[in-house]
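The structure's right below; bear with me while I get my questions together.
Omission of a single protein chain aside, the complex is shown with its protein chains in their original locations.
== chain A ==
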Amino acid sequence: TQELSDQTIWMLAVRDARDRAAFGRLFDHFAPRLKAMIMRSGMAADQAEDVVQDVMLTVWRKAGMFDPARAQVSAWIYQIARNRQIDVIRRETRPVPEELSQETSCEPAADQALALEQEAAQLRAALAELPEAQRTMVEQAYLGDLTHGEIRVNTGLPLGTIKSRIRLALEKLRHDLKELRAQ
């Protein structure tokens, strides 16, 4: 049973029809989760809500950039949120790669979107099987604090901490992810 997730359908309705009800559903699903992620960096609830507001407005305004063949809605919003968090916490604009121009692929976009949906389900299953300690490490790395202070102070070598902190978890995940992408 392969079909697009609710989130993808809502996002496409926002992108293609500027559908406010669909945007409301996206808000109700993602805003509380974004707020939880943002508060992990030690931000107070009020300020976290300001960030959530900026992120969700960006989702509405940049909906035209959303491409379900390249990214899950959650991954796309996650990036927007991390960018915004870095802007606020570090007071610097996060460098982002040049956007791909809408490429023509031999595989129809709809099939690619469905394949991505399936990958995401497998990724969720792989995450669920991760031992608790490793899962916590991945959580810390992907959802946690964004100040570079912590990364630099511990070892003096900025990448040293990142490496030891998430290497184990990533090795397993990378392996799973590669297999998914190879399928």
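Everything that follows uses one rule, which is that a contact is a pair of C-beta atoms (placed from the backbone, for glycine too) under 8 Å apart; a residue touches a chain by one contact, two chains touch by 3 or more; residues count from 1.
In this section, contacts and distances are computed from a predicted model.
Look at the chain that isn't drawn here: its UniProt entry, checked against "Transcriptional regulator", "Tripartite tricarboxylate transporter TctB family protein", "Stage V sporulation protein R" or "NADH-quinone oxidoreductase subunit J", names it "Transcriptional regulator". Counting over the whole complex, chain A has residues 20, 23-24, 27, 30-37, 39, 45, 49, 52-53, 56-57, 60-61, 70-79, 81-83, 85-86, 90, 92-98, 100, 119-120, 123-124, 127, 138-139, 141-143, 146, 148, 151-152, 157-160, 162-163, 166-167, 170, 173-174, 177, 181 touching the chain that is not drawn.
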